[in-house]
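Data first, discussion second: the structure below is written as structure tokens.
Shown here: the complex without one of its protein chains, the others still in place.
We just call them A, B and C in the order they show up, numbering each chain from 1.
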């Protein structure tokens, strides 16, 4: 190990020499690695943001119990306490007929004029049931709803169940897609780096043969190429991170702020993302090059 | 030319030999070209579909003139004829108060219950002005609206102007993005193919020098490499087309049909797209390789 | 051996062939030639040399004297810094690229380091030269076989150069130089890897080719080869011609 460190400047120099002499391939590799890692990073950003967004939506998820107009206050209390008794409920908020109308006006926006002159209390009052985080599963919701639906004074129930169902499906799909694509991208990078090292080895095959003939060991021959692979991968990671940040701050953010009606903010990955990309790039570089060099040297032996 | 044709099997054979011997680079190139052309093709599909979609939206664009409840029929006629006099108007459709309510109910969907028991005619009647295609520019619409707004019997005007404005902005943005990205991708492919040919030339530099020394002309030396570039580019095009079709039919279509609530159908590019991709790939291959080889041979001369 | 008759032999070579009928003109004429490589001293100085058509000339001298450099001026791989180089009456520094290619088809060269194409078999290495000058595949095959037999390598024709011994590679290089039946044959140390018997056999081939009107220039260290042929010898030392022997 100590000797390895001692020889490190030599190995590093050799790797740089290789990259410089094979700069066309190295450039191609780094570019392709960069592109792959950009996609990888973009996916990561998308996943993080989608998770956030979905968390948000879930947070907003609620069941609304519309009450009959002629409900008695006993019935109201009975409903409220029955709901609050359920473990999955965090709190219950009442929405009076007036509040409901106000909300409706807001939703109608410029067309709210159509409601002018209507009776104030034509919308029913309701309880909004806010569920405890972690209890917002379909099973919980459905059992709660079944219990409440039959109580006296309940007009009807409204919930975002279909939406929740779709959301859960979408989450599964997105997760699956992200993992699959990430794995494919990783394989791609591995393949590309392995290929580059294979090319370098091919270009250096005479050198390697000569080195063997004058008594250099496999380790001595192998290390510069592995260093080269790690360097290429790490460079790809750095470039990918830089590109993503550039894309985000120079392009995405301005455009998005133009369209930011949704109040939906995409966060870039921060330095975690940088570490992740460089780490993934370097690791793939290491694995790709080490495997190729070892295979090559093993083949030479035969 | 005739001699060129005669020698073509030789050139083609040499190109195939080069690709086989340099298969790692060739594979890398074709893969990268393919990826670039996939993006290019995807952009093309997106652009075509967005254009269609936007055409659709534009088609639906209209100005709605809400009439006062106590409008006289003379006033109504005056408005209608004034509107119809404008060159930019195709036709005018009246929407009675009842129809408006029906539409509103539809829009409210499950919440339509809130309107129950309200007076039938609480929504104003209106004229919907359908504009002539080609006349749906902002200037036309604004001048028409200015004229109509002041006429007696007009309550207020509603239009999708802000939407249209956004749409036009979006179209510009998308077009710009598509062209920019396509140009970048094209440059990328050019760079990659040029690089491959440079690598091949580098690997063959001794051969080329020897060929020159025994009296081969530049043309004889050049052609196999250009053939190689064209082949790589064309292969990339074919692979990109195949991938896009696969992606579309095996992945996108099933997923989309699950989410097809919007009634929005994405059309793939058809064989036009195939021809486009192969053509673009081959052309980039030709330009990239011809430039590189010529540059290389010119440099050798000095 | 006959004068070049390939269908694609172009003006320069054809003119060279035509000029053979008028042997008054020299095949090679160097007039006060100086040559140096980048950042170096002059490798060749004040070289004056004439080789008549049909002559057989040896160039000799110590390692690094400039023999290879001198030969490379003759087929245009290097360009003289000063002075003139005429091949078959044409000033080689004035030729355009295409003309140079055509001139080279009339010159067979045995390189000191052989310069065989590593990814082609012995057969292809030689046939390729014929293809490049436009000889049909069939005719090329016939001629390649004939020339391989001449250097006793017919049975090695399908091997790649790396599977040949040093001497065998050298003989492939010799065969390649001969296959186009050039009016001018240039050989750089063509017997360095050959045993004395084989060296003499190769010299017999060169003499035969020379007898059939090809001008031959051979650079060599091997005194026994020079003695065996016994023709004119030019001695280079430190880039200058020292003496012209018999």
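As a convention for this text, a contact is a pair of C-beta atoms (placed from the backbone, for glycine too) under 8 Å apart; a residue touches a chain by one contact, two chains touch by 3 or more.
Treat the numbers as computed from the prediction; the structure is a model and nothing was measured.
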- Query: Shown chains touched by the missing chain?
  - Reply: A, C
- Pick out which of A:181, A:216 or A:250 touches the chain that's been left out of the picture. A:216
- Task: Can you work out which residue in C:31, C:77, C:198 or C:213 touches the chain that's missing from view?
- Result: C:198
- Message: To test your reading of the contact rule: which positions on chain C touch the chain that is missing from view?
- Response: 37, 60-64, 67-68, 112-113, 163, 165-168, 170-171, 188-189, 192-198, 221, 223
- Hey, which chain A residues sit against the chain that's not shown? 3, 10, 21, 206-207, 210-218, 220, 301
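Methods note: only the chains that are shown with their structure count from here on.
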- Task: Starting from the Cα centroid of chain A, hunt down the chain whose centroid lies farthest away.
- Result: C
- Query: Hey, which chain is the most central one here, using CA centres?
  - Reply: B
- Message: How many angstrom lie between the centres of chain A and chain C, each centre taken as the mean Cα position?
- Response: 69
- Query: How far is the middle of chain B from the middle of chain C, if each middle is the mean of its Cα atoms, in Å?
  - Reply: 62
- So how far apart, in whole Å, are chain A and chain B when each is placed at the average of its C-alpha atoms? 27
- Touching two or more other chains - residue numbers and ranges from chain C: none
- Query: What residues in chain B touch two or more of the other chains?
  - Reply: none
